[in-house]
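To start, the structure itself, in structure tokens.
The complex is shown incomplete by one protein chain, all other protein chains being positioned as in the whole.
Right after this comes chain A.
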Amino acid sequence: MTSDKPEPSRLRSALPWVTTVSRLVLAAVLIIAGGGKIGTPVLSVEAVKAYQLLPDSLATAVGYGLPILEIVIGVLLVVGLLTRVAGVVSALLMLAFVVGIASVWARGLRIDCGCFGGGGQLAAGEEPSYLIDILRDFGLFALGVIVAWFPPGRFALDSALGLTPGREPDEYNDDLEGDDEEPREGKDH
């Protein structure tokens, strides 16, 4: 915030940038996390099993699928395609991670979150850092919510391809009829 009482228009022009930054931060984390796991799907499966939350067959499916899901969502966020969906999915993912880690913590299990690869085991003498993991993922969840709420932000293919229903072409803007009120208004003008 640049002033205590920002002008609405200035706020409105800053918002797309906030979305863009959120997208990029979230994307970076997702791509790094997915990339760290995708080379060793077996360890990824092991990391999921270490949470002792899912039955083995489901844990295996999640272990194989999660790294690629993270990378694909990350790429969508970077380029700003299907931004709202990508935002919702990443927010849900982060929420799931928060719940998973909190549950591990509550049950007194002693594991590594396996967030960025590794089999979910702590090295000898290593202490789990559940609180930090939860706070980080909660912050990322918030970014996901921002992206889902205010898509697509600047530098988004969604805008270039005209995939944002809120944005009508300019000639509609000084429309006297006032009959095409959309629930969401354009943010980029």
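Observations, loosely collected:
Heads up, the rule we're going with is that contacts are C-beta pairs under 8 Å (C-beta built on N, C-alpha and C of every residue); 3 or more make two chains touch, one makes a residue touch a chain; residues count from 1.
Quick note on the criterion: contacts and distances are computed from a predicted model.
One chain of the complex is hidden; its UniProt record names it "Protein-disulfide isomerase", one of "Protein-disulfide isomerase", "Iron-regulated ABC transporter membrane component SufB", "Crp/Fnr family transcriptional regulator" or "Xanthine dehydrogenase small subunit". Checked against the full complex, the candidates A:Tyr64, A:Tyr130 or A:Phe155 give a single residue touching the omitted chain, namely A:Tyr64.
Touching the missing chain, out of A:Leu30, A:Leu82 or A:Ala148, is residue A:Leu82. Within the complete assembly, A:Leu43 is the residue of A:Leu43, A:Val78, A:Ile101 or A:Ala148 that touches the hidden chain. Where chain A meets the chain that is not shown, the touching residues are 38-46, 49-50, 52, 61, 64-65, 67-69, 71-72, 76, 81-82, 85, 108-110, 119-121, 123-125, 161-163, 165, 172, 177, 179-180.
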